[in-house]
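Omission of a single protein chain aside, the complex is shown with its protein chains in their original locations.
All chains are identified by letter, namely A, B and C, in their written order; residue positions are counted from 1 within each chain.
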Amino acid sequence: MKDIRAGVYGGSGYAGLDLVEILSAHPEVELQFATSNTYAGDPAPGTELRYIPAADARPGDVDVIFLALPHKTSAAMAKAGLEAGVKVVDLSADLRLDTPEAYEKSYHSPHPHPELLPAPYGLPEINRAELQCADVVATPGCYPTTTLLGLYPLLRFGALRDDAPIIVDAKSGVTGAGRKPSLTTHFAEVYGNLIPYKTGRAHRHVGELEQEAHKVSDAVGPVIFCPHLLPVDRGLMSSIYVSLNDSMSSDQAHDAYLEVYGGEALVDVLPLGEQATLKHVVKTNKCVISITPVLDRYAHITSVTDNLRKGAAGQAVQNMNLMFGLDETLGLL
Amino acid sequence: MKDIRAGVYGGSGYAGLDLVEILSAHPEVELQFATSNTYAGDPAPGTELRYIPAADARPGDVDVIFLALPHKTSAAMAKAGLEAGVKVVDLSADLRLDTPEAYEKSYHSPHPHPELLPAPYGLPEINRAELQCADVVATPGCYPTTTLLGLYPLLRFGALRDDAPIIVDAKSGVTGAGRKPSLTTHFAEVYGNLIPYKTGRAHRHVGELEQEAHKVSDAVGPVIFCPHLLPVDRGLMSSIYVSLNDSMSSDQAHDAYLEVYGGEALVDVLPLGEQATLKHVVKTNKCVISITPVLDRYAHITSVTDNLRKGAAGQAVQNMNLMFGLDETLGLL
Amino acid sequence: MKDIRAGVYGGSGYAGLDLVEILSAHPEVELQFATSNTYAGDPAPGTELRYIPAADARPGDVDVIFLALPHKTSAAMAKAGLEAGVKVVDLSADLRLDTPEAYEKSYHSPHPHPELLPAPYGLPEINRAELQCADVVATPGCYPTTTLLGLYPLLRFGALRDDAPIIVDAKSGVTGAGRKPSLTTHFAEVYGNLIPYKTGRAHRHVGELEQEAHKVSDAVGPVIFCPHLLPVDRGLMSSIYVSLNDSMSSDQAHDAYLEVYGGEALVDVLPLGEQATLKHVVKTNKCVISITPVLDRYAHITSVTDNLRKGAAGQAVQNMNLMFGLDETLGLL
Partner (left out) sequence: MKDIRAGVYGGSGYAGLDLVEILSAHPEVELQFATSNTYAGDPAPGTELRYIPAADARPGDVDVIFLALPHKTSAAMAKAGLEAGVKVVDLSADLRLDTPEAYEKSYHSPHPHPELLPAPYGLPEINRAELQCADVVATPGCYPTTTLLGLYPLLRFGALRDDAPIIVDAKSGVTGAGRKPSLTTHFAEVYGNLIPYKTGRAHRHVGELEQEAHKVSDAVGPVIFCPHLLPVDRGLMSSIYVSLNDSMSSDQAHDAYLEVYGGEALVDVLPLGEQATLKHVVKTNKCVISITPVLDRYAHITSVTDNLRKGAAGQAVQNMNLMFGLDETLGLL
């Protein structure tokens, strides 16, 4: 008899499919429903369930709902869930920014439910205390997760020059662009190609990234963030270039990472000289990080995740584990 | 001063894009317009032109129009073009079948302009005489082109057993499914996958294939045709398995191919022991064929084309060359 | 305390890597060593072990050895293992053919240890009784596994015409060609390509395939087998085309598959109208089959496996489970 009854909203998108897969194998979870308006009636892969329309799902019947929904739709459902006394793990952008103003700046429309802000930001390796037993958690985006984990030890040690930019050259597999068909995700447009998009400071995740970085350290230069669409299905790499201040030489950086992440089950720091690659993480719930010192005061950090796992569904379940006081890695290793 | 003014309808689909590329480099063609309702106003890649809406194009201003349009839309435009005294190269399915009944059987709706049927079938290596100086030509589909060229020598020599099926296991790159976004062509659905579809006798091209095979030979068994979606952007392979009758042993088959295609500039027959692969033909206007004798009376034939070239745009231009009495390979080698 | 101590010879090839991964997560197995002459000293991924040279491994210390070795090398090690009183799961070709003559015909050199022949052929869904508690098992090749499972119900019902060929158009991911670098497996040669090889009856697996088919049924026509190298890393599809005799119409075939495989945990038969694709099986230990009736007496069967799982390492573990009297699917679902 399993203890936690769960429901997934948006169970047929790519993050939703991974959620369904992880939850249906989780030792403490009984997946009760998965919604999909598009595929209602079809079997939910890997389960005995069939998708139901979102309108037919009853949040009150479960202990926790996962929201893998478009932003704006998600906030309303989060509110409904909380009002029904159900824990809420939101995978959308709706609860990630702390203020309605910040939300409007990044998403160009008023926040649908400002009363829900701020919510705990679900990056356990940085923010664990706030997540334990929380009722609602905003699961971070794939780019911020991967990038913040790649930067966190340097932020925590205050090792970055505040007058130098943090350069993030990021590359994401196509599932990061969602399952809704578009020319952007057409096989023949992506195949054999590499496509930068929304570079500089135009991507919506920049605000989230800077908000969380500043919570850890006062001294953070401007983030320059350039994502690329990579011709693979899953996997995300943030290649991070930083300038260190006088408090830390580049040769000391690797030790800082080992120290900070030594006890983390879902973050691996590679030995000096090895480089993190997508194959390290695809279909796992881990973040893997490599650091290369460059000259005295520069560092090249490669941080990789599976964008649908540690970058979405895996981290959502990690958050759920914390919210219910379970072992944080249950169902994830 | 070039001699032939041409217009392309449907110039932003994958076949249309290749048509625009080939025609704009053709020594005797002046490309006057390319239509695209979706991309009207955008530059047509590789040219000085911008796409115009189909409604703004004036067929009367050119000498030939190419129709890379959806079936049913195409027939009406073919009619309009012919009435305006313009030659018509149709790349849709509308003019490929000889009778309205055959059309309705394969396309499940009445033919929009039965008065246009039959039209010459534009497979020059089989049907050249009918195409020279023709006013309208139906350019074959990519599967029938590749398969019929792979079978033709055996059909012409009457070498097939009429009581044995012709097995065609075909594989096509994703551009064959068109440029309109759909879940079927989403990168993450195709990547790492291989997907059979409409197998047996369900694919629309079966009727066209059998119609043309029967024109060459009385003795043709049933065609079993199983297409697969291949995770590459372009290229089409028909793997053909046949049983030979007493008139030809499998060891004699290769010579038959050499004899039939010896003079063809756009069909290459590989030496015995070599196998045709997609790399032989991608971005060329050729069909490449290999034959492997199996036991006494069976043969395995591999026939490959670029589905957008010899399987569509390249063959359309080959047909145009014939229609205007030009060297058949002009602009294609 | 786990019951079965296991060792893997050839643990750094692709099949070996999957073996190591499956065995190290198997609830009843303690992986004691994995050999690799090339990578001796390196960590065996996903384990606490480091590869050791084959010469340093002591078969006597374990209960079972898996041989993911080149043919000819494997037989000698199988012999050594058996003499040491250890169970042997051989993944090479050395023990698959029943006689030294058959071996020499397919592998063009004398069998290194004819005294080991015949060994039980490890395809549990066909041959389960022989495998239970066996001391040595020859795990079939990926092509024969996938093809025989696709044909087996028709063979068992004697439904095939014996005067018509069985056409097998097969497609394999690149890991099927092994991990040793060669131009054939160079990324740039495979990418965007599709390559037939050893077609007709030239591939070594034809002998194995026909040997096992004839054990099930007297009435089997000649097998025409045409493999292709597919630009994906893993996954194997056998597209099988058969002619049925008077005992079964094509519409009855699907029921035959449901009947034969109804109780099998590792073979799924899809509902009529669905097609088996690589995504059904990649990274699973299953075979998935679809059948399409064509006209009265023909059928198109698509059988798919992960070539490294049900086509190699997964099936090897399934055999081990049987050899030790365990639940056959332990560690595989």
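Assume a residue touches a chain if its C-beta (ideal position, glycine included) is under 8 Å from a C-beta of that chain, and two chains touch if they have at least 3 such contacts.
Quick caveat: nothing in here was measured; it's all calculated off a predicted structure.
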Looking beyond the chains shown, say which of C:35, C:146, C:175 or C:302 touches the absent one. C:175
By the contact criterion defined above, which parts of chain A meet the unshown chain? Give residue numbers in ascending order. 164-165, 167, 169, 171, 192-197, 199-201, 222, 224, 226, 228, 230-233, 235, 237, 239, 241, 243, 275-279, 282, 290, 292-295, 298, 300, 302
For chain C, residues in touch with the removed chain: 14, 173-175, 179, 181-183, 185-188, 190-192, 231-234
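Definition applied: only the chains that are shown with their structure count from here on.
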Which chain is in the middle, if each chain's centre is the mean of its C-alpha atoms? C
Relative to chain B, which chain has the most distant C-alpha mean position? A
Which two chains are joined by the greatest number of C-beta pairs in contact? B-C
For chain A and chain C, what's the span in angstrom between their mean Cα positions? 39
Touching at least 2 other chains, the residues of chain B are 192, 231-233
